[in-house]
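Here the complex is missing a single protein chain, while all its other protein chains stay put.
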Amino acid sequence: MTIRKTASDYSRSHEPIVWGLFSAGGVIVAFFIPALILLTSLLVQVGIADEAVLSFDRVQSFAQAWWGKLFILAVIALSLYHTVHRIHHGLHDVHIHIPDSLAIIIFYGGATVLSCLVFVWLLAIGW
Amino acid sequence: MTDMTMKVRVQRYRPEVDEQPWMQEFDVPYTEDTSVLEAIQFIKDELEPSLSFRWSCRMAICGSCGYMVNGEPKLGCKTFLRDYKDLEIASLENFPIERDLVADLNGFIEKLETIKPYIIRENEKDLDTSEPITEAFTQTPAQLSKYKQFSQCINCGLCYAACPQFGRNPEFLGPAALALAFRYNSDNRDQGSKERIPFLNAEEGVWSCTFVGYCSEVCPKSVDPAAAINQGKALSAADYGLNLISLAKKD
Partner (left out) sequence: MSTSEKTIYRKPYVQNQSASWWLKNKFYIWYMVREGTAIFVFLYALILMLGLLRLAQGEAAWNAWVASLSNPAYIVFHGIALIAAMYHVHTFFKMFPKVIVIRFGNWKMPESYLIAGQWVGFVVCTAVILGIGLFVGV
């Protein structure tokens, strides 16, 4: 006597939205983050590259260009969505239970808030 | 010729007398081609007649003899004592233990049945066997290659023993069932994708999977259920998008 489930016993998950962001973020992290870590935080600091690489004028003019703004926003925002999604599911994996509604606010809401901050700061840097 | 003997610990559980599973140790003689299945058959024949376990074909095609061997899901007939220093055999992880090495696979079977693992045609007359067959469903080698790998599943359950998401949530449809659903959706003779997509779309469908990938690692038939599920995610996401568009259109 099996009580077999039918399609009506299952409801559509909304996971595809965050999965799309997670996947896009995964691509961004894979192709850009290693080079960025080297550029911003290792090559200059260990003496391989010149300090001038991180000079204010240079970085500011990059962040003032429209393509610079787009790059910075895309990299930070998508990296955030990718990593919060992984951290969220990672918590499940180690049996730390957070109610779904709270998780959505903390993780995806948080990533959205942080991305909005990036957007605002990019505007503040001007053209 | 020196006789080799191995210490083999086997999980015992007798529901009528035991509250918990426990391990029983045996000394099993073996040669270079002794399989785990042959080892437990020796134990049952010579040392402990009450030991219970499933087995059938002895050649990795029936899917009956799945056990945990030193913590890894394996087929007993395809795993050899020569590769181990000692052996610990238990019933498949993540399933309730029925008795000794026999796992309760009812839930697994139900999941396979749930996802409609058969050719579905829009016109039911196509499948009516009381009528003479007037045309055959043709399938080119290229069309076959789209799903063939996923049709090789022998329902052994090793992938469910491997999957930690199933271990956490027994409602997860799981690797074999989802790979099977994908197999039928990818078959050009089938017209039932619409009926199966709700199963993929559910949280208990593809969206419980975090691509651990251990299911594909342990599969004795190289079905690669992880690939099927994650291709299913792309399909499900596309379906989600299309659904949003049609919802917007209705307004």
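Order of writing sets the chain letters: A and B. Residues in each chain are counted from 1.
Everything that follows uses one rule, which is that a residue touches a chain if its C-beta (ideal position, glycine included) is under 8 Å from a C-beta of that chain, and two chains touch if they have at least 3 such contacts.
All of these numbers come straight from a predicted model, not from anything done at the bench.
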Residue numbers in chain A that touch the chain omitted from display: 26-27, 29-46, 49-50, 52-54, 56, 58-61, 63, 72, 75-76, 79-80, 82-84, 86-87, 89-90, 93-95, 114, 117-118, 121-122, 124-125
Positions on chain B where the hidden chain makes contact: 13, 15-16, 20-21, 71-72, 93-98, 104, 141-142, 145-146, 164, 167-168, 210-214, 217, 224, 226-227, 230-231, 233-234
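By definition in this document, only the chains that are shown with their structure count from here on.
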Chain centre separation (chain A, chain B; CA means) in Å: 35
Residues of chain A defined as touching chain B within the complex: 2, 4-7, 10-17, 19-20, 89, 92-93, 95
Of all residues in chain B, those that touch chain A in their complex: 106, 110, 113-114, 164, 168, 195, 198-199, 201-205, 207, 210, 233, 236-237, 240-241, 243
